[in-house]
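Written out below as structure tokens is the structure these notes cover.
Subset of chains shown; positions unchanged.
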């Protein structure tokens, strides 16, 4: 067990996972604002690296602010949705992009040159105009209707299929989880034999995106100057490790304190450090 | 290509798959009644071996009869749901069995000593009384609600989980498919890390059930006297082959005539015979 | 925890797994002969249901006898290899059957009408005569040569591929395991996209084979009269449960006493009973 504050001393930039580190199903983790106060005082930079593509960085930041955490501004947030946006910009460029998710999540696919279509509105008239399918969020559509439409769209059209949040489930309460859009995507892949392009931790591309995003503000920085803090072994820690960052596992989220050693041994995914909490 | 009629000459008992052989999304396959007329004339026996657990044999037979095919009586139908019923009888015996499916599908879990619960009615008061979960059909419940309840039930209770139809999808029209309960089960398995007990083709147990069911009526019969007729390589043909039966693939269902050779080579699943149709 | 002796009182026939129940990497489990003495006294029947296809029942029994356990005679042994034998008899009938395994394991594929070929002897002259591939044991061949030949045989010929022991690994010592033929088969499947026909626990077909094998000796027996005893949740217990048998988990093999509750909860595979050991 490492003391989180003394650990932070050694890094210039901190990447935080959101869920299980800064907030949980009940709201903000009590006292977390002190961590950001101290980081600001020390002139250390911080960013939120999140697989949450349900809302734009503006709306995600607004939700922290509303709960009293004013340190998190939109420019501090790097969401897997932003990688979907970049992909469409580079590789799709035009046509009709169908999506599953709420209207808020559609932020990530709104582009000059692209029209967007909630997948529930797909029909025989517009199916042949669709140039990409993007899965953004598990809300905003009837599952039976939306999932069947996704399966049949991919059977009939050879188009890129993107999943902007690879998580299979997310905590809903102390005991229960909710199936996330990444879990629904598994099923579509299994039935269609097609593979989604996955953006989000643990895939390296979100870390690379973050790295290129912060580089102009931190000239001369190296990977050794960055610490990734997360609560989940197979996303935050695995992804951070693979990208070459030091990683700190906190025990305020997915992983119960009494289970963490067993899980590390079973998975072979070892954080560089283990801390009780990210609260100072 | 083998002529179906001359093929039938060599067998005493014929096992038919239902979908893609006798009926399709438009109803009965035209002319199929002649096949059963001839089988009756020849005093050959026939049975329907089906992964359809959405309705009782009585209701399944009634639906054939209503469409004009009177040869198919309830005693001719062996459904994967009957194996779920036998499992509950031998291994669960009492308590509350939760299910996903329509009220009609619940036929297979109605037992002396067992109470049944549509999973959508699960709550904190009854969750600890549940002694088994059975997935029967993709209809009869809201998917978001039902699937999340299934995931959380299996996370909280160590109980048998049974899937009475392992098919991932079924044909809805010439082009489109619908996600079946087996496809939904796959997602629940992936998220929970738990494995369902699967009943239905290609698993041997349904063939064994059929074998024991017909034995009293056909003393001295051997596996060489039975032909399995189906349209799907990885259920009807794989399962029939593994059980030691001769198998005939017909091209009126899942597999397009132009694709069948490619699919046989890609999967390595070879029917003993290939016939254009089961219509005489 | 149930006392094994009082448990046995309630059954007429006992199915035993071999490894982890009767023997382990050091030889026979001390005292196990008393269990069989008592079963004989009580005129209860017992059978060994094993995924070991490395040797014939004669040789398997001889190895028990040599170690002092005389109760186990060849007629008491039901090996997954016997199902491979039955499959070849019903479905392959003639030609050249290639195999991976020792010469002893080839017992299961020696049939009137069939020639056998150690896969290492496959070449351009005989590859087109091969009518089936059977994987029997992880010994008896060079892995690089044999596995590459298996992959290329399945790419070039559309023939049945059978694995007569689905286990992925087996215990070699208190700490270490050895990769078993089922583990090697997994890799061949992944690379070729082909699926092996798997015989052996947990698949129902071996239980059905055992059931039909004992039926003539036990007229009027029902599944309720049989107890399956094993040390492995996902083979012995899962398979026994699915077939409708009562099952007893013993803690002398794969599963450490301190881990068994965690593993039962994680997998959802529950034995009917848990006993410390099968030694009386």
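Per-chain numbering from 1; labels A, B and C assigned in written order.
In the analysis below, contacts are C-beta pairs under 8 Å (C-beta built on N, C-alpha and C of every residue); 3 or more make two chains touch, one makes a residue touch a chain.
From a predicted model like this one, the values you see are computed outputs, not experimental measurements.
Each chain in view is the same protein; 3 are placed here, and the whole complex, as held in this structure file, contains 4 copies.
Quick note on the criterion: only the chains that are shown with their structure count from here on.
Under the touch definition stated at the top, chain A and chain C share these contacting partners: B. The rotation that brings the Cα trace of chain B onto that of chain C spans 180°, given to the nearest 5.
Put simply, the chain closest to the centre of the protein, by Cα centroids, is B. Two copies of one chain, chain A and chain B, form a contact in which over half of the residue numbers belong to both partners.
The mean-CA centres of chain A and chain C are about 45 angstrom from one another, to the nearest whole unit. For the pair chain B and chain C, the distance between C-alpha centroids works out to 28 Å.
Per-chain Cα centroids separate chain A from chain B by 40 Å. Contact residues of chain B toward chain A in the complex are 138, 142-144, 147-148, 151-152, 155-156, 168-169, 175-179, 183-184, 186-187, 190-191.
In the complex of the two chains, the chain B residues touching chain C come out as 86-87, 90-91, 154, 158-161, 193-195, 197, 203-205, 208, 223-224, 234, 238, 241-245, 264-270, 272.
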